[in-house]
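Just one protein chain is left out here, and the rest sit where they should.
Right, chain A next:
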Amino acid sequence: MTGQAQAGRPIKLLRNLNAKIASIPMILTALVIFVGGTFWTVFYSFTNSKLLPRLSFVGFDQYERLWAAPRWVTAIENLALYGILSLIFSLVIGFLLAALMDQKIRFENTFRTIFLYPFALSFIVTGLVWQWVLNPDFGIQSVVRSMGWTSFTFNPLYTPEIVIYGILIAALWQGTGLVMCLMLAGLRGIDEDIWKAARVDGIPMWKTYLLIVIPMMRPVFITTIVIIASGIVKVYDLVVAQTSGGPGISSEVPAKYVYDYMFQAQNLGQGFAASTMMLVTVAIIIVPWAYLEFGGGRKRG
């Protein structure tokens, strides 16, 4: 019986053979380039490679030096602050904009284009534009002062305590348009009948949004958070264009530390150690969350 069944059916490994062959390049790419590259980086972070990678192991020296460096600690603090704030603000502002858009307003397409337009610019361009807007000698401060209010001070990029907010403003200007579009798509996916039912039951609009619509938009929120979060971890060009880490080291971010030490300082080992730390940080946050979200998620609707 069993023998007959085996003869009748192709063995498991050969099922969908075409699809499997077709996916070999992707599997190889993933393994060799992504996983392989990651291990290579972690491996060489334990050496004292300078300009070129070389195998002379120094244990955890690079990590000790990394965490003793004030610049790295500042970079991590900045990333945490920037990350939390930009996550909250871009979600809130993006959702509010989308909710307003969804009120069947006139010229919706025009508004959508205006809000989404900044996203079409590269971070470098955004950064340079905002560097000028926020420059005290040319930008907002000087415009307001020339209108007569001479004591007006708005100088985020050259004030160490608040420089990170100056960067945040530019990031939000660029990023919220995309969040708005994603949210709008989510809102459009909500069945019209739910709104009608809520209206019949006399539930106020804000309550409908908060208690019915937002929970229904869970998948959209997750997609959006993943997109925003990946942008946060790798923030680099915006900082380079706006402040190049200054004043001093007060707007440094981890990705810039990695780049500067790998290439400017010609110290690959230190750069690898820093990038490994970035990977670990991401893994600590993302892996448990992804496991909860996708691994055990079958029960949820």
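The rule is simple: contacts are C-beta pairs under 8 Å (C-beta built on N, C-alpha and C of every residue); 3 or more make two chains touch, one makes a residue touch a chain; residues count from 1.
Assume contacts and distances are computed from a predicted model.
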From "Probable sugar-binding periplasmic protein", "Copper-containing nitrite reductase", "Electron transfer flavoprotein subunit alpha/FixB family protein" or "Gluconate 2-dehydrogenase subunit 3", the hidden chain's UniProt protein name: "Probable sugar-binding periplasmic protein"
Which of A:189, A:219 or A:248 contacts the chain that the document leaves out: A:248
Hidden partner chain, residues of chain A it touches: 50-52, 69-71, 135-137, 155, 158, 160, 243-250, 259-267, 270
